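This report concerns only the one structure given below.
Incomplete set of chains, arranged as in the complex.
Each chain carries a letter (A, B and C) given by its place in the written order, and its residues are counted from 1.
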Amino acid sequence: MTTRAELTEKIVAHKTFNDIKWSDVAAAVGQSKEWTTAALMGQISLSKEQAYAAGNALGLNFSDEEIALLMTVPYRGSLPTAVPTDPLIYRLYEVVNVYGTTMKALIEEEFGDGIMSAIDFTMDISRKADPKGDRVTIVLDGKFLPYKMY
Amino acid sequence: MTTRAELTEKIVAHKTFNDIKWSDVAAAVGQSKEWTTAALMGQISLSKEQAYAAGNALGLNFSDEEIALLMTVPYRGSLPTAVPTDPLIYRLYEVVNVYGTTMKALIEEEFGDGIMSAIDFTMDISRKADPKGDRVTIVLDGKFLPYKMY
Amino acid sequence: MTTRAELTEKIVAHKTFNDIKWSDVAAAVGQSKEWTTAALMGQISLSKEQAYAAGNALGLNFSDEEIALLMTVPYRGSLPTAVPTDPLIYRLYEVVNVYGTTMKALIEEEFGDGIMSAIDFTMDISRKADPKGDRVTIVLDGKFLPYKMY
């Protein structure tokens, strides 16, 4: 039996070897590159049509079993350990660890007590040219959800 | 002896009771509200002048010992546990946990192998009006650092 | 050799691909949808008859080995980590983490020292229509068990 993790590995290795772009797969699926990559990394479920479209764009002929895996809502969580060891992902964790209480203080001062949703949420990753070295810009955009009184 | 954690608590309680804004303290210190809040939350060191300026803006008359604490480069890390329990901060952790491998895939496709710096880094937190409910926008902006061959 | 976890994955993928409802399987098994889903997710043992009935309703022709797995009382626990990473399940964990001492205080004030049983226990999950967005209602219902003096 194939697991979702093995399917992800297969997709990534195939993509690397054949130099396919996530944005091309996303165009075929009809969603953003962020959403589509997350789905193929095993964190979002695809509809049957989206799953077949992704397979075509990748040049992979998914079996029924693989389509079923892509359609199943995954048990989310992409990291093998609570604190990530990969340096790129660790830097994001570090931002949360070091500046978490700062973000909390500023969001609560602006909005009152509540949270930024991670569900009604989009993200956008882009390159910002800079003469001192190009920069990564990550925009996290989530609905503010206030705590209820009752 | 006062610890940095106790000083943070004192600053926050005083600010809450007297309804002082982080942006007003930031103006006095001469840095952004994000930088200043992080400094007063114990994650960045202030110069002696910045420390006194912050004390004045808060209406707190810092002792020498408190100024020394604010001047010391802190052992960074604002969370009591590796996985944060506070819901607002957890949502940020969840974004990293669920979408970490996605961000890694997209940054590496765009820039090659490397990371987004969490040091040559700024963040900006703002409110975005939305008829379906205002949104929190967090912009993370860090220099791309490529892995070296050697 | 098949493991219980692999059998669960097989059932879920098959169910997703063929769009079968838990409530239909439950009707065939003769128990509630909550009990039946938990059993097929590997947390409750089925009798031999229930296991065959579930197989028929799913359109899966279970082998003797698979029937034996479904009949075995499982080593319970459905989560791969102590703190769940899946956002839906994490929200339930968060409720326990944030409001745990509150529930303890209110149950003990009402009933005296004791617990709510998680064994003599039922749960019911339903949808509540709401113009501002439908709501999930989860009712947990367990016998109060007082601590004994002796």
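Simple rule for what comes next: a residue touches a chain if its C-beta (ideal position, glycine included) is under 8 Å from a C-beta of that chain, and two chains touch if they have at least 3 such contacts.
Here the structure is a predicted model, which means the values were calculated and not measured.
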Identical protein chains across the whole complex (3 displayed): 10
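We adopt the following convention: only the chains that are shown with their structure count from here on.
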Copy pair subunit B, subunit C: interface residue numbering same or different (half cut): same
Between subunit B and subunit A, distance of the C-alpha-averaged centres to the nearest whole Å: 24
Distance between the centres, which are taken as Cα means, of subunit C and subunit A, whole angstrom: 28
Between subunit C and subunit B, distance of the C-alpha-averaged centres to the nearest whole Å: 40
Multi-chain contact residues (two or more partners), subunit A: 76-77, 79, 82, 118
Residue ranges of subunit C touching subunit B (in the complex, touch as defined): 83, 85, 87, 90, 94, 97-98
Touching residues on subunit A, where the partner in the complex is subunit B: 12, 21-22, 33-34, 37-38, 41, 43, 76-79, 82-84, 86-89, 91-111, 114-118, 121, 123, 125, 127-128, 130, 132-145
Subunit C partner contacts - residues on subunit A that touch it in the complex: 1, 3, 64-65, 67-69, 71-72, 75-77, 79, 82, 118-119
